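The complex is shown incomplete by one protein chain, all other protein chains being positioned as in the whole.
Let's turn to subunit A:
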Amino acid sequence: MSTAGFNSQNGTGTGQTYTNGPSQNPVALQQPSGVGYSVNHQPAYNQMQAKVLAPPGPALYPSGPYQPVPPGPQVGSYPPAPAQPLLPRPQIGVLPSHTPPQSASPGPGPWPAQATPPAQATPPPPAVTSTGYYTGPPAWQYAAPRGPAPNHVNPAAAAPPLMSHSSTQPPGPGAPPTSIHGYTQLGSAPPPMNPLPPHTYQPNRPAYGPPPTMKPTAPPAGPPGTTGTPPPPKADAQCWGAASSARPPAEPDTQEGDVECPGDVAGNGPQAPNSYNHVDNRMAGAAPPGPPGRHLGHYPSLPPGYQNTSAPPPSSLHPALQAATQPYTQGPLPYQQQPGGPGPSPGPAPAQLSPSMAAMSLQSSTPEALRVVNLLQERNLLPPAPVPAPTPCLTQDLQKLNCSPEVFRCTLTSIPQTQSVLNKAKLPLGLLLHPFKDLSLPVVTSSTIVRCRSCRTYINPFVSFLDQRRWKCNLCYRVNDVPEEFMYNPVSRSYGEPHKRPEVQNATIEFIAPSEYMLRPPQPAVYLFVLDVSHNAVETGYLSVFCQSLLDNINALPGDSRTKVGFITFDSTIHFYNLQEGLSQPQMLIVSDIEDIFLPTPDSLLVNLNECKELVQDLLKSLPNLFEKTMETQSALGSALQAAFKLLSPTGGRMSVFQTQLPNLGVGALQSREDPNQRASAKDVQHLSPATDFYKKLALDCSGQQVAVDLFLLSAQYCDLATLGCISRYSAGSVYYYPSYHHQHNPAQVERFQRDLKRYLTRKIGFEAVMRIRCTKGLSIHTFHGNFFVRSTDLLSLPNVNPDAGFAVQMSIEENLDDMQVVSFQAALLYTSSKGERRIRVHTMCLPVVSSLSDVFAGADVQAITGLLACMAVDRSVTSSLSDARDAMTNAAIDSLSSYRQSALTIQQPGLLAPACLRLFPLYILALLKQKAFRTGTSTRLDERVFAMYQLKYQPLAFAMLMIHPALYRLDDLSDEGALNIGEQTIPQPRVLQLSVEKLSREGAFLLDAGLVMYLWIGRNCHQNFLSQVLGVSSYAAVPEKLYLLPELDTAESQRTRAFVSWLRDQRPFFPSLHIIRDESQLKPHFLQNMIEDRTESALSYYEFLLHLQQQISK
């Protein structure tokens, strides 16, 4: 999601991985991986750190990842480790787990105090944080304030063992950054990072600047400690105190875990909970602290890496994303602030922080997540910053290794032990995945990929090593042998440490697959463009935009020397283009027999891009003119698709279809089913299911031949997306929809189309992919959501996979999960890269199992639940009816809240009670009911509704959430307070406002960010200053009726506003168009429709909805 991420993918990111790819440079690989990870991952807990780090900026996070790697930390960590375990250990109920992050956060606090150069500073912070974690515990407790820095430093010194790492770390901040850069990806990532930290941290903001770059060097000296952190320390101290108190409980747990491995050192005990931990412990036991540092420490060391990395990533992310990543920090912040009132108010004093921190973590959260909230009384529930993903209450060791919530998220971060508990909770259990997200990952090349022999699970960080030669699968519990090759650790170049291999250290990893994973030689990248050139299409003028975009990006198409391209245009006939090498100009071949389509010259229609680039360019230049005068109004889309399928079926590849009207000729012809008079009907919406199965069957054929179809629909009229969309949905393509596209009348759409095309053409792509999702025995997959074809109970067939696709999975519990402390989920994506390499990307997530209902509630992830419910509701409205789906969503809220009231709540009070973690649930449900996909009573075109449904199913959670619950910001009083610094830019961070007209004021200007579209609403009495400095107009009346661009004025206000808007845009893979509207604009109703908390003539206000829920619950 983060821009950085994107870049990395398309450009260097992959490149590096490739280069590194070969195991030969294991070290290098690993490090990168660490970095990559961190970016994505950043476990929530780190966030605090991240924030702190943030000031330092890019440097920080790179360094962070690195440092973790170094064994050094581990060594240090070891002692701490025990302490840590305690913290994490705390089961749900216990606060401690969070504390660690908090502690980290405190670290940041100090920094701010110190004045440091932003860029450099970062490196140190990571170090600090990492050390803090591991070594930390003891140190922290005692000398919390300085603790982190000193510790950190020390570890670094110790760290040297790792070659590369050590080198980087010692240098201090400066050095780390460099290392990061080496990784490549990191470099890009860092910038984003910076922004985040500030963002999250706003409170601390002031401290910001200083984060002494010096630290890097100084760290050992403990400048950090001395440096101001004072306030933070306090916070830490408190936290730690909590942690320490928590310890006792934790220990017992650990002991239990230890039972398995009695041999373990006592110190390690805490970590023990997980089997693999045991292994480590053992190792530790065997090896005294010194050496262990590296090896034993191995686990710990990784975590640091994670931490560091993780912290940065959040920064890079969207607010929304950040939220996901930053659970810790943000969560707490919002809470605190709310009580405070002002919300984002500048950095809470250290003292303030501490309480918040305590509340923060889920684990610790038991208190916080389960804090009873009376929804009828507390109005300002919306956190000022994006909502973070909750953190599973796992031991810190496990959590450090866990998969990033951006990639893999579960609706319940604590898995109920039995189906009956799940049924009682009335919450959906499922996973939300973004498996092919742009990431920089560690890449492993190995002739044997270690997998479980019975369930074929890939080895992952959550397996347990019984001894050096055997490991136990964490999904099926089979004991497997460790292959000889796996005994050698390419990262440390040592033998006999299978548990330190990158596969066992990273929850997200990529393998370069050997030939057993190929059914045929990897296919080349093949792109076929199918263009509508009927009169209607030419009228819209999309052709020239498309041709120009492709011309501009023709060298950026992912691929290698084998890349092929082809073009087909169609109206009532099908036109092929012979681009055979040697021709002086492209040759158009017209096939008018659309009933029985054939390929005129099968060999020369798809040509090698490199060999025939000039012909292709000629064609693209002439294409827009070729059909300028056409009067053909019919469209034989079905036949064109069949022809394109024939052309692609020998190789597989990607088919991009551009369509501007309802296909009305030949096979697959459709009739208009929409009755415009029924658009606003409150009755059931008809025609949400396909009118014919022609497109679905063709999609299945395509899927079988590894062809994916992406559909671009540009039309003012009804196009029956419900039917046409099937072609993409079942072939794992994507759907883009530009209603009312016109090159002159709708410049906003044109710009959106251009930007989307650029991203579409240049983004990473995987061919002939399959994704399998495995889960621990006892859990099973119920239903999949997204664009794909389900080939068997756990296998998705994805002819193409792209980095912008999200998936959702509903799960059920088939057997009781007794005796299990954790369960794991593994998503493995096997694909062919555009360079013709077969690769496997593996994500593994580990979650705790709980038996009590209140623990289940404490672990609920409200955003994930909303996302999954939206997917289920889309299915329901297609198979049953829209009103059914709406009722089901309302019932979901009623059932879960009443179940909470009856089963989990000990004290009965009047009012509508919800646990704090679900306090936004009714709001999100109401938002869904008012979403374009599900609303009734408001005029909604059928295509737009269907498109909204596709988006809910297809978009990764972070973006889907924006489409469900838009973000509202006030823009006329932007200030640099709490702003993010990215590169040289300063991105202001206004707080997120509630979606209610009461929050608007005539004196202000407000930006509504609804994912695919943004509205900038200008109040009637808007400050003159804003009008002139940002919009460049003299008065309110002079604001043009249609304005899509913020003028580039050389004023501070203008720069701030533009920086903020472009920052929002950069974080997503699609381009939201911006509409600047006045109070009397035609678009005002669209703007107001997003005011979810308000009453409309056909829908309840938020308060009324709550009353309705309460009424139903008390029945």
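Assume contacts are C-beta pairs under 8 Å (C-beta built on N, C-alpha and C of every residue); 3 or more make two chains touch, one makes a residue touch a chain; residues count from 1.
Throughout what follows, contacts and distances are computed from a predicted model.
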Candidate names "BBSome complex member BBS1", "Auxin-responsive protein", "Cornichon family AMPA receptor auxiliary protein 1" or "Transporter"; UniProt protein name, chain not shown: "Cornichon family AMPA receptor auxiliary protein 1"
Candidate in contact with the missing chain, chosen from A:Phe462, A:Tyr542, A:Phe627 or A:Phe694: A:Phe694
Candidates A:Ser494, A:Ser561, A:Ser780 or A:Ser1114 - the one touching the absent chain: A:Ser780
Touching residue (missing chain; options A:Ala669, A:Val790 or A:Ala888): A:Val790
Residue ranges of subunit A at the interface with the undisplayed chain: 689-694, 696-697, 700, 704, 730, 780-784, 789-795, 810, 812
